[in-house]
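Every protein chain except one is present and positioned as in the full complex.
Every chain is named by a letter (A and B) in the order it is written, and numbering of its residues begins at 1.
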Amino acid sequence: MTALAFQRSEKKILKPIEKLVYERPHSLDENHTHYCPGCTHGIAHRLIAEVLDELGLQEKAILVAPVGCAVLAYNYFDVDGAEAAHGRAPAMATGLKRVNPDSVVFTYQGDGDLASIGIAEVIHTAVRGENITVIFINNAIYGMTGGQMAPTTIPGQVTTSSPNGRDTAQTGYPMQIAELLSGLPGTAYSVRRSLHDTRHIIQAKKAIRTAFEAQLQELGFSIVELLSSCPTNWGMTPIKALDWARDNMIPQYPLGDYKVVDELKKKRRNR
Amino acid sequence: MAKGRIVIDVERCKGCELCRDACPQDVLMLSDKFNNKGYRPVFLLEHDNECTGCALCAIACPDACITVYRQVPQRRLHPAQTAV
Partner (left out) sequence: MAKELLKGNVAIAEAAIRAGCEAYFGYPITPQTEILEHLAKRMPELGRVFLQAESEVAAVNMVYGAACAGARVMTSSSSPGISLMQEGISYIASSEVPAVFVDVMRGGPGLGNIQPTQSDYNQVTKTAGHGDFHPIVLAPATIQEAIDLMALSFDLAEKYRTLVFMALDGAIGQMMEPAELPPMQEVRRERPSWALTGKQGRDHKNIVTSLYLGAEPLTKFNAKLQAKLAEIEANEIRYDELLTDDAQLLITAYGTAARVAQTAVKRLRQENIPVGLFRPITLWPFPTERLGQLAGRVPAFLSVEMNAGQMIHDVREAVGRTVTVDFLGQPGGVIPLPEEIEDKVRQMWLKLEAVA
């Protein structure tokens, strides 16, 4: 039964009203994304856009999206945006923010991008306490180039460049980015969340909101690491991929708050 | 239980079924037909009238295809909240 029919039939007694409870955020562009079906890049985009809407930041936001599956992210957000070279988004964001201190600048980086080729840029951006927000998509793989090993690949995980599973004796161990960056005084906020189910998605959104609030309050560098899926290169259905993320990534990458400066804690209590 | 309704942007949908997996009422199904992108989009099994408007499908959807409405008694609403 449609809502209208429902209203009509019970008009006399209740007059229920239909309320909009969820709509596509305005900070997303109308373009369809090129992401594979069920890829959580899309969820992360949506959450960022929802937060930008809620905080009223669409007119102030500048996105910097480097190479990776999300290189075209500037087509998917309805905010000013730049594409960056592989790993260099935090440096570019630094340049943007320093000359536009009133803008809200955020990068959207994959794990190959941030943890491998761009590790120096992200660390020094945090060292400087740069007032930018980093959304870090950890899907334990190089998605765009077809599924090679990333610094975040789980031990034993099969990728096209670790065909027998990641061998830690040869290639070392996964990088714990949220923990690593939490050790720097310039970091105001460093947390890890997951996108594998709705409960965790809601928590992820709250973290993204806090990260942007940290920037608005000029508290320093903020980063949200999001455990994400790459169904295509993991070779799974989207639903199986989320299960895999829950069962294999969370034990390797414990969810939690690794650094939350006091100013943000107070804010949370007051809410 | 509150009644709800969802509207799916069929052309945007990629048939990934994450919404279906998230739906506690199990009222989402993949269509037999294909959209212009070549995916089988989801649709709401409306005859059961069991959608509660909880919006979990929309929260799970990577492509932001789902708009959610929920029916609430009028008196509980502040006028500004009557979005539709």
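One rule holds in what follows: contacts are C-beta pairs under 8 Å (C-beta built on N, C-alpha and C of every residue); 3 or more make two chains touch, one makes a residue touch a chain.
Predicted, not measured: the structure shown is a model, and the values here were computed from it.
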item: Chains in view touching the one left out; value: A
item: Identified contact with the non-displayed chain, of A:23, A:53 or A:83; value: A:83
item: Absent-chain contact - pick from A:62, A:195 or A:230; value: A:62
item: Residues of chain A (touch criterion as defined above) contacting the omitted chain; value: 29, 58-62, 64, 71-72, 74-75, 77-85, 88, 91-100, 102-104, 120-121, 124, 127-128
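Here is the rule we go by: only the chains that are shown with their structure count from here on.
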item: Intercentroid distance (Cα basis), chain B paired with chain A, Å; value: 24
item: Contact footprint of chain A on chain B as seen in their complex; value: 3-5, 9, 11-12, 14-18, 21-22, 37, 39, 46-47, 49, 53, 55-56, 58-74, 77, 81-84
item: Residues on chain A engaged by chain B in the complex (per definition of touch); value: 1-3, 6-7, 14-25, 28, 32-33, 35-43, 45-46, 49, 197-198, 201-202, 237-239, 242
